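Once you've had a glance at the structure underneath, I'll fire off some questions.
Just one protein chain is left out here, and the rest sit where they should.
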Amino acid sequence: MDDSVKQVLRQIIRRIPSNKLRNTLSKWEHISKKQFQSLEFTQAKSLLCDNLLSLCEENELSMKHVTELEMIYRIEHPAQGSWNVCQLIDPEEEALTVDSLHFKESFKAHLKCLINHVSVKMKKHEDDALWIRIAWGDNFTQPNHLKPTYVVHNLQTPYVFVSGLTMKHRPLLHQALVQSGHYGAVKDVHLSGRCLTALRDLLMRQYKQVFPVKHPKLLEEKTPLPRTPCIEIEDTKHAENRMQMAAEAFGEGILPKLETAVYKLETRFKENEMGREEPFRGVVKFASSNLLESLKYCVSSGMASAPVTPLLSSITQKGRNYFVITDKGPGISNTPGPKI
Amino acid sequence: MSLKPFNKLPELNTANVLLVENEALFQEKLADAIVLLENNVNVKVRLARSLPLPLENAENRPRIDLVAFIVHLNSEQSLLSAEASLKHLDSGYFLGKVCFLVTGARCGTLPYERLTSLKKMAATLNSPLLMAEDKTAEGVNAAAQRVLAVLRVAAGLVPTATGLSLSSLTRCTVAKDPDWQNEDRSHLNQP
């Protein structure tokens, strides 16, 4: 084991919180059961790390094995860092039939073609998602394992979730993805957030959406009746209407956890009295621990007007949370978003 | 269509109160307390977020004897909504059948102007302004008692007292300031 491996392992252990260390290490297959039991999880992290290092040295583990530990932790706890989404477009015929083995090989080969020093590691998660960890180097330096890029992709779906990617490496990754997945191009979806599962649920439409149907549920199920006959609520019908509209716009049950929505406004003053030529620019940012839930509450409680504006309902309908509003477009400009 | 006080016949031994609150936070608690407190007459409480009331209930709606607007001082929207709702009330109501209920007046950090403008509004409309506490059970009970007292008079259940006479005694007054009255009258769409 050389020093760089040790450094990476130290870094990885430092990033994992102590209460999750035990669980993560138990899933790591490169130390034996006996060795795992010899570790003391009550002692300080630095001491534990030293012990672990000696065990690794004993087993002659390499960088490949060490990075696997990080991957295990990342897969278990995906809600870290910011995830961005891009969409693969113009699929070829093969895109629907490509299998994971073939994809893995071809992706590695394509990426290695583009850049000399790069380390790629892939793992298929239980829910069919393919996790890719990429450590980038350049033509003269070894791959930097301290700042890896994580990519999550479900084969047969056009969406790719990326975390920790620099602008420099973006075209490389996109090219490799397009070629190995048999697609025509790739584009940004303008959706980002911390919670990976939320982004995925939103785009794959796995959260519970509400559609107007002929036979809605019984009304009693939704609004509890007043307890005494002496109290009557005047606008129950309006309230139900509002609830239905809110549910149609944002969904029902547990909503995907988005943190922000950003609206960039770019407009010109109609009467140019001020003598200003340049457009007026403004940014509106909504932030919440669960943005969709908050917006839904605003609508259902009557704080926001009832037919939800397309600006807000576009978050779920178009699956994006970054918008640019200009004068020309009817409401929302045509900056590329995911196709519905 | 504005709500009218006398277009329906009264029912025997019954008093109807309409609680208008934009947020629907305090309404229900207050309604429960009111219903529980009164036992000599039939008190019916109707809850609404704002006026005008939906047309489809017009048939079944009894004569409303008192309209109580609940205003939370911690939200500007609450005040604006009450102000907008007032326009849909027939002028007959302002002869002793309207009262305002204010919560959160004790909180020092809230802008004082809101309470002042509310006071001015109540004063121009000759209506009483009641302060209420919505966080504690005792506060809710006390508020319910006060609303009930006004309601009994407004519904004509107290002999020798009328809503008009009561309101002339209990209406909100503001310290004399010759300027505000003209100002406010102009922008408040007063019936």
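A few remarks follow.
Here the chain labels run A and B in written order, and each chain numbers its own residues starting at 1.
Basically, a residue touches a chain if its C-beta (ideal position, glycine included) is under 8 Å from a C-beta of that chain, and two chains touch if they have at least 3 such contacts.
The working rule: contacts and distances are computed from a predicted model.
You can't see one chain of this complex, but its UniProt record names it "Centromere protein O", from the set "Autophagy-related protein 16 domain-containing protein", "Ribosome biogenesis protein brx1", "UBC core domain-containing protein" or "Centromere protein O". Considering A:Glu29, A:Glu58, A:Glu105 or A:Asp128, the position touching the chain not shown turns out to be A:Asp128 (whole complex).
Looking at A:Arg205, A:Lys237, A:Arg268 or A:Lys285, the residue that reaches the missing chain in the full complex is A:Arg205.
When the omitted chain is restored, the residue from A:Pro78, A:Pro143 or A:Pro158 that touches it is A:Pro158. In the full complex, the hidden chain is touched by subunit A at residues 91, 96-97, 99-100, 128, 154-159, 203-206, 209, 211-214, 316-317, 339-340.
Interface with the hidden chain, as seen from subunit B, comprises residues 36-37, 39.
The criterion applied here is as follows: only the chains that are shown with their structure count from here on.
Between the Cα centres of subunit A and subunit B there is a gap of 50 Å. Contact residues on subunit A toward subunit B in their complex (touch as defined above): 227-228, 230-235, 237-238, 301-303. Only residues 18, 22-24, 28, 31-32, 35, 42-49, 53-54, 56-57, 61, 77 of subunit B touch subunit A when the two sit together in their complex.
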